[in-house]
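Accompanying notes for the structure given below.
A single protein chain has been omitted; all remaining protein chains appear in their positions.
Going by the order they are written in, the chains are A, B and C; count residues from 1 in each one.
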Amino acid sequence: MARRTSEKLSSSAADKLIDRLLRFRIEVPSWGYAQTGTRFGKFLQDAAAIDIEDKLADAGSTHKYTGITPTVAVHVSWDFPNGFDPAVVRLAARHGVKIGAINPNLFQDQCYKHGSVTNRDGAIRKKALDHILDSVEIGRQAKSGYLSLWFADGANYPGQADIRQRKEFATEALKVVHKAMPSDMVMLIEYKPFEPATYFTDFFDWGASYVFCKAAGHRAKVLVDLGHHLPGCNIEQIVAWLLDEKMLGGFHFNDHKYADDDLMVGAIDPYQTFRIFSEIAGYEFDEGKDVDIAWMIDQSHNIEAKVQAMIRTTVGIQELMAKALCVDRKALAAAQAAEDTIACERMIRDAFFTDVTPVLHAVRGKLGVPADPLEAFRQSGYEQAAAKARRRKRKELETSGGSNYA
Amino acid sequence: MARRTSEKLSSSAADKLIDRLLRFRIEVPSWGYAQTGTRFGKFLQDAAAIDIEDKLADAGSTHKYTGITPTVAVHVSWDFPNGFDPAVVRLAARHGVKIGAINPNLFQDQCYKHGSVTNRDGAIRKKALDHILDSVEIGRQAKSGYLSLWFADGANYPGQADIRQRKEFATEALKVVHKAMPSDMVMLIEYKPFEPATYFTDFFDWGASYVFCKAAGHRAKVLVDLGHHLPGCNIEQIVAWLLDEKMLGGFHFNDHKYADDDLMVGAIDPYQTFRIFSEIAGYEFDEGKDVDIAWMIDQSHNIEAKVQAMIRTTVGIQELMAKALCVDRKALAAAQAAEDTIACERMIRDAFFTDVTPVLHAVRGKLGVPADPLEAFRQSGYEQAAAKARRRKRKELETSGGSNYA
Amino acid sequence: MARRTSEKLSSSAADKLIDRLLRFRIEVPSWGYAQTGTRFGKFLQDAAAIDIEDKLADAGSTHKYTGITPTVAVHVSWDFPNGFDPAVVRLAARHGVKIGAINPNLFQDQCYKHGSVTNRDGAIRKKALDHILDSVEIGRQAKSGYLSLWFADGANYPGQADIRQRKEFATEALKVVHKAMPSDMVMLIEYKPFEPATYFTDFFDWGASYVFCKAAGHRAKVLVDLGHHLPGCNIEQIVAWLLDEKMLGGFHFNDHKYADDDLMVGAIDPYQTFRIFSEIAGYEFDEGKDVDIAWMIDQSHNIEAKVQAMIRTTVGIQELMAKALCVDRKALAAAQAAEDTIACERMIRDAFFTDVTPVLHAVRGKLGVPADPLEAFRQSGYEQAAAKARRRKRKELETSGGSNYA
Partner (left out) sequence: MARRTSEKLSSSAADKLIDRLLRFRIEVPSWGYAQTGTRFGKFLQDAAAIDIEDKLADAGSTHKYTGITPTVAVHVSWDFPNGFDPAVVRLAARHGVKIGAINPNLFQDQCYKHGSVTNRDGAIRKKALDHILDSVEIGRQAKSGYLSLWFADGANYPGQADIRQRKEFATEALKVVHKAMPSDMVMLIEYKPFEPATYFTDFFDWGASYVFCKAAGHRAKVLVDLGHHLPGCNIEQIVAWLLDEKMLGGFHFNDHKYADDDLMVGAIDPYQTFRIFSEIAGYEFDEGKDVDIAWMIDQSHNIEAKVQAMIRTTVGIQELMAKALCVDRKALAAAQAAEDTIACERMIRDAFFTDVTPVLHAVRGKLGVPADPLEAFRQSGYEQAAAKARRRKRKELETSGGSNYA
């Protein structure tokens, strides 16, 4: 019944697995390389990226060592503060990467204290909408396939806000944005149960995002951030449902123990993340083709070295995907058909514990990257050089104050 | 800014409040009068109802003292084990109540070990479907307006079940049932995140019920059981959304601290329940008419006296509804428009703490029931008489074994 | 059985209630008047306090309108950055308040990235210890009765830290501090399950604080912050246990829905806070005297007006205390003795819903403060004047950057 090591995969199964992994790409977030912190303060790192140039260099380095992170998600307010800038695209190219999902920023400006697209004040709603439309334009010019929307909108206290009215306001805005998007752009609508809002958030769970997507238009899809669920939530079931409904837009990968801790994927509950990949692998098996979604990382590396954290995360995701592909879907279906619960449970967990190192080494060999990307990066001296250069740059600049977030 | 006692309501406001409460009815569940327990056993009560006759007598007694529980939800397997029975309807009438929502039972039979309408075995799915169709027929003959569906279906272990396939099976069944319902019957689709299933349930949250309803047909609506949410979930927001989507079918009221504890409404978090009522009151204010939904209790009185618990719950719900109606919606809208968070928060909480006893006494006077229904019932001797009669009846019967649940 | 309005209290009971409330005081935190935010940024308020002068003025204003907040907890790094300063004490006196609990700050300096008293680096541990000893000295000179310790120490990732070693380090430090305290100073040891640390915190729950207190010495007591518990935790039971063990040092009051949201007390779950007060009232009843603990507020007013929020919180706590004192302890004991669950539950909830407004007005009359402190403050023009003055002051200053927290 069991199969524990990848050597025991038939060579055709191993080849299929390797092929799939060769087509597997993950997007890194530009903000994951910058200083971040908690509401209690930031612990600063010399090697943290200061500007979009640093971020693209770091992203390029991540891609150089992993071979599977060719795109970088950007935050408009931080990375394109003055609208589309072709220099950024050229800079990305110089570092071997491209601009990925476009993220408007609708939570930092003081005017958004009581909401952006859900604000009672029509002028603020318009400002928020205009910013999103500008982001669409940036995405068009940057040839980005995704507009990635996260709204911090919500309320802190009962009574403070009109839930239904805000739902209407948000719906109106999303419709306008959907209409403005180029025909090959996908709108991703993220959800989150709390934080920064403490009583409710307007985009609170997958059901809310689903309803918003259906109202916005057919290119609007749900974005699942692994850290944005209430305790105990079965995320893999949500993923399976969204796949079945053709409404899964993509992921923001990270891990957490308590709230939206934005830890490295797999650091706390790797088995849950694996189960998500297993649902996807099952769907791809049934459909006979790769699923077309946005695979993105969204993490906040508060104390750990940032490029290292991104590399570790990238290969960690790749490894979990490889393990999920080790599930023998036909054998599993047979065990399910026999209601052999013990065998079903074992097949899934055995796949999780399968040593896929040989497969990953094969994949990395074909991609022309080191067998152990993290170790190779640590040996490269990149981090030390960046720390030195950025210490110098930081001295020359005024630190910006403002948000802790990026 | 504040208003704390109902005396301070203007007399026209008080009249409106009383009028609304005079139109407010709650449905009691037949199973709430029977012996219940936990997986560790049942603590038996002499006065617990043994059969449908006892349950209807208890429900009649609840109505006699509260004046607002004229209907009784029934569980088909326990209350109509052999299909529709006009004697039960007559018996109900004799106790001053009517048959309310019809609840099929799809979780007790051994064949449902791996699911009912989601079972892989077509024969079991058919059995489950037939039972629901029989329930529709019972409802038609009993002139019930609601078919209330709760599915215990789910899985205990990762790998055990095919999530998407089960979703398809459930959808198919719901479509057939919807088609079979009389045109004035509403299908209520309940959701629950866990228990008895421990890994996932097929009807897991409001989003799942919403998707199922949309697939089933326009008379399918979401049923919100207050105990069926993950920790921290903002239930009043879900209620507001479902109202906005015209998809709220009704409630199963109860309270809980940890899991689905099925405690008396208001015993643990009365303010949350009040906030739900406040969302409804706001919706009714905006629409200018009463909302048309099923207001039902679903509790399990494991250690507390059962009729007392039902009366206490009924008047507790009535009281929270009265308090919610004390929110001055125009003043609240003005404070919201001014983004005066402190004032908004205070208005809501002050309404909650308003002493509505005089209003409730006025309502009860008009309904011809005692001012303090619980105390009056406790003085009546009903419980002692029931205990004596049922001790005797119990001796004459074999206890049925089977489930702890009812 | 029921008693709903305070008028129905016997006049001797009402007198006792009023007497107890006249002896009831709450401490406000200096940081609750300053700008605060989340990791995503701060929404700024013109009227927010900028420095200790503003904070003491705001605290004085809170006391002026409520009559029950004569002391102000201070954060050493923000309020006594250069050690004890008699000018601050004089300034407090000028605003009608005194310095309360002394709070060292062990979370902002970059050196504390991996812990303060639990840091592996002995030099950092010494720095942290010295800062606490300095705080003891400030407390001695300011005649403060409490040293209030919260440690942000913890780890973000499995493997990162040696849990047992850190426990030993913390224990050593606490022993030294305990020895250094004046004989009339009480050490309060706070606990918190997460944030800012995301994998574990060194002072994680009441059991941890209890063990630390026992090791530190007999003047070390547990500090309960209402926002620092895992979902579902029964806080009133912890309070009852700590009372029974003579180990309850005091409270940090606030409310929350999800994480440590630091909302106004009673804004989300007033019944839970009431139940805590009910445990205290029961303990005072049994002991025949007032409990001697620190009653402190710890909130973060991110969007709501700050002095208003503090006044609303103060009177909200006072109201819940009044309600808790309405529980008829003898009648409750009798109902408990009879195992009359329904009556017990009703007595507690009826006390919660008792309208104590008349009692509170009587108390405020005796204290010489307005019957409605919040409304009176709102009418006073204080906030508008503060906003104007502080806008001006802010222009003259460089904003400090650094932490979002205060």
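Rule of thumb we're sticking to: contacts are C-beta pairs under 8 Å (C-beta built on N, C-alpha and C of every residue); 3 or more make two chains touch, one makes a residue touch a chain.
In this text, all values refer to a predicted model and were calculated from it rather than measured experimentally.
> One chain isn't displayed here. Which of the visible ones does it touch?
Touch partners of the hidden chain, whole complex considered, are A, B, C.
> Among B:84, B:107 or B:241, which residue is in contact with the omitted chain in the full complex?
In the complete complex, the chain left out is touched by residue B:107.
> I'm checking contacts with the chain that's been left out. Which of B:30, B:103, B:209 or B:302 qualifies?
Among B:30, B:103, B:209 or B:302, only B:302 touches the chain that is not shown.
> Which candidate, B:199, B:212, B:241 or B:377, sits in contact with the chain we can't see?
Only one listed residue reaches the unshown chain, and that is B:199.
> Can you work out which residue in C:275, C:323 or C:390 touches the chain that's missing from view?
Only one listed residue reaches the unshown chain, and that is C:275.
> For the chain that got dropped from the picture, name the residues of chain B it touches.
For chain B, the residues touching the absent chain are 36-41, 43-44, 107-108, 110, 113-114, 152, 156-158, 193-196, 198-199, 231, 256-259, 261, 263-264, 267-268, 300, 302-304, 399, 401-405.
> For review purposes, identify every residue of chain A that touches the missing chain, sorted by number.
Against the left-out chain, chain A lists 1-2, 4-5, 231-232, 234, 257-258, 264, 266-272, 303-305, 308-309, 312, 319, 341-342, 345-346, 349, 352-353, 355, 357, 372, 374-375, 378.
> Residues on chain C that touch the omitted chain in the whole complex?
On the side of chain C, residues 113-114, 120, 156-164, 167-168, 193-194, 199-200, 204-208, 210-211, 230-234, 236-237, 240-241, 243-245, 275, 278-279, 282-283, 286, 332-333, 335-337, 339, 341, 344-349 touch the unshown chain.
Everything that follows uses one rule, which is that only the chains that are shown with their structure count from here on.
> Examine which chains touch each other and state the graph shape they make (line, ring, star, complete, other).
Graph shape, chains as nodes and touching pairs as edges: complete.
> Quick check for you: after a Cα superposition of chain A on chain B, what is the rotation angle, between 0 and 180°, in steps of 5?
A turn of 180 degrees brings the C-alpha atoms of chain A onto chain B.
> In whole angstrom, what separates the CA-based centres of chain B and chain C?
Whole-Å distance between the two chain centres: 39.
> Counting only residues that touch at least 2 other chains, which ones in chain C make the list?
In chain C, residues 231, 257-258, 264, 267-268, 303-304 touch at least two other chains, as defined above.
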